[in-house]
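As you look at this complex, bear in mind that one protein chain is not there, while each of the others sits in place.
Order of writing sets the chain letters: A and B. Residues in each chain are counted from 1.
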Amino acid sequence: MNAADVTPSTNGRARQAWARSWTHLRIERRSTTWCRVTFDHPPINTITAATVEELAELVGLIEQDPDLNVVVFDSANPDFYLAHYDTEHDPGRTAALGVGPTGLHAWLDLLVRLSRAPVVSIASIRGRARGAGSEFVLACDLRFASREKTLLGQFEVGLGVVPGGGPMARLARLAGRGRALEILLVADDLDGPRAELYGYVNRAIADDRLDDEVEEIASRLSSFDHDAIARTKSYVDKVTLPDDREFPSPLADFFERLGRPAVQERSARLEALGLNTDSDLERSLGRRVVEAFSG
Amino acid sequence: MNAADVTPSTNGRARQAWARSWTHLRIERRSTTWCRVTFDHPPINTITAATVEELAELVGLIEQDPDLNVVVFDSANPDFYLAHYDTEHDPGRTAALGVGPTGLHAWLDLLVRLSRAPVVSIASIRGRARGAGSEFVLACDLRFASREKTLLGQFEVGLGVVPGGGPMARLARLAGRGRALEILLVADDLDGPRAELYGYVNRAIADDRLDDEVEEIASRLSSFDHDAIARTKSYVDKVTLPDDREFPSPLADFFERLGRPAVQERSARLEALGLNTDSDLERSLGRRVVEAFSG
Partner (left out) sequence: MNAADVTPSTNGRARQAWARSWTHLRIERRSTTWCRVTFDHPPINTITAATVEELAELVGLIEQDPDLNVVVFDSANPDFYLAHYDTEHDPGRTAALGVGPTGLHAWLDLLVRLSRAPVVSIASIRGRARGAGSEFVLACDLRFASREKTLLGQFEVGLGVVPGGGPMARLARLAGRGRALEILLVADDLDGPRAELYGYVNRAIADDRLDDEVEEIASRLSSFDHDAIARTKSYVDKVTLPDDREFPSPLADFFERLGRPAVQERSARLEALGLNTDSDLERSLGRRVVEAFSG
């Protein structure tokens, strides 16, 4: 029995796995080498324990697919790419996520595995991506943002917690110390042009050009040799990816602080103002997060 | 006796320490969480041994203040933020500064301690900051510069010395190798837009907006939780701050070269042209430093 004999049935099983029904994602396999994943979790694409489970499964499929060259992540909602994490008033669900194959918490695990996968991951960003949404974007290989319709940010310090999904490690290396400290500590939104200036994204692209340009880039990548991509990426990984050991401590801080009464009060205050819904608060969270402290 | 019993008197002593009379600084405590420090050392805000002593004391107060979230450093002189170091023809005064708590020379010591302090330091830059003035700016966490009225530079190589206060370590990490080498070796001034492009500052802001934008940022930070700021900053520190051991050798080079007759001659030539005074030479030092070699 040779490899060619085995491949069809493996591919058959793989196709089935990709084709399962997803709750917060829509997946379109453009070709054997190219996949498009669309976040679709109304009303504002929050990330919940269920989203993490689906993304973890997806990353597993991406890792094991010998043909895949490129995965594009976009959003069904033009105003929200990925709002942020939502514990759904049940921290137990998040706790139950456990750890992934790397030994890291499921969220960190899927992000570091996506970063290392022998596939080019592209965040095609239109709308808001904050907190864990920004962390997802930062774990992708390439980031292209709508010049007019992007807001990126880590608002966590504005709530009194430490960002938990690795943005200190990733932003410091992308944007340099000064700009990373500004993003993380001032905790305000960055629009497309500023995100481009700071290196938070590769480029801001005129909104009416974004989809076409990402399509063109993905199309090129889909036509290239898988192994040449994988080997070249692996050399960049060696000098740019944070050590896995940088991640657990901030996440432990995040969970510890999230449980504090003062933080719970601030969260409740923001919820009363519209957090987790398609509200003015969510649309202007960078500016309005200070209201968490003004109760 | 519990903490609450102790705090008032501690705070009383702390308030007294902050309220001492300063020579080259003006200090305004905006609130328990927010402090503004204004450089005011006519005519051009040179840094002397006395400035270093005051800044070292100030950094000590910043480190020990449990309430402080943010310190903004600006200048009383719109043309000069911090001109550069001035030995005042008495190298003995500089030598007498000795070492600080880190074991580093007083200047390096206060810069590394400011960088690590659990407080957000902001340089609000209008006017010229060169040499040690640029080194101070680089040790702050965030840097915002007047788009029209900023000139930043490390002119030291133009005098024949090695910059001593750590800009090789800091600029290389902020601006990348190529741009750091240009700033340090070409030794010319960068205006606001170029400083922004190179990552030397976070952002260049229109001059008539600078004060308001910095005020807004500081106001946000002053309202946040101290510990969330401190913890988040500490994680960025771990991956961005140079090792203390990078600093002493360039400073030793600086002092050794400063004593050479050729450097003394060049310094004398620049002094005759107006160094350390509000002169055209000081206003155009980046361009005119080459005159040090043309005697």
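Following the convention adopted for this analysis, contacts are C-beta pairs under 8 Å (C-beta built on N, C-alpha and C of every residue); 3 or more make two chains touch, one makes a residue touch a chain.
Note that the structure is predicted; figures quoted are calculated from it, not measured.
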Out of A:Leu82, A:Val120 or A:Leu258, point to the residue that touches the absent chain in the complete complex.
-> A:Val120
Please pick, from B:Ile47, B:Ala139 or B:Met168, the residue that touches the omitted chain in the full complex.
-> B:Met168
From B:Asp65, B:Asp86 or B:Asp188, residue that would touch the chain that is not displayed | B:Asp188
Checked against the full complex, the residue among A:Glu196, A:Glu246 or A:Glu282 that touches the missing chain is A:Glu196
In terms of residues, what is the contact footprint of the unshown chain on subunit A?
-> 120, 141-143, 173-175, 196, 199, 201-203, 217, 220-221, 223-225, 228-229, 231-233, 235-236, 238-241
Name, in rising order, the residues on subunit B that touch the hidden chain in the full complex.
-> 156-158, 160-163, 168-169, 171-173, 176-182, 184-188, 194, 197-198, 242, 246, 249-250, 253, 257, 262, 290, 293-294
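Basically, only the chains that are shown with their structure count from here on.
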Superposing the C-alpha atoms of subunit A on subunit B takes a rotation of how many degrees, nearest 5?
-> 120
Using the average of all C-alpha atoms in each chain as its centre, how far is it in Å between subunit A and subunit B?
-> 37
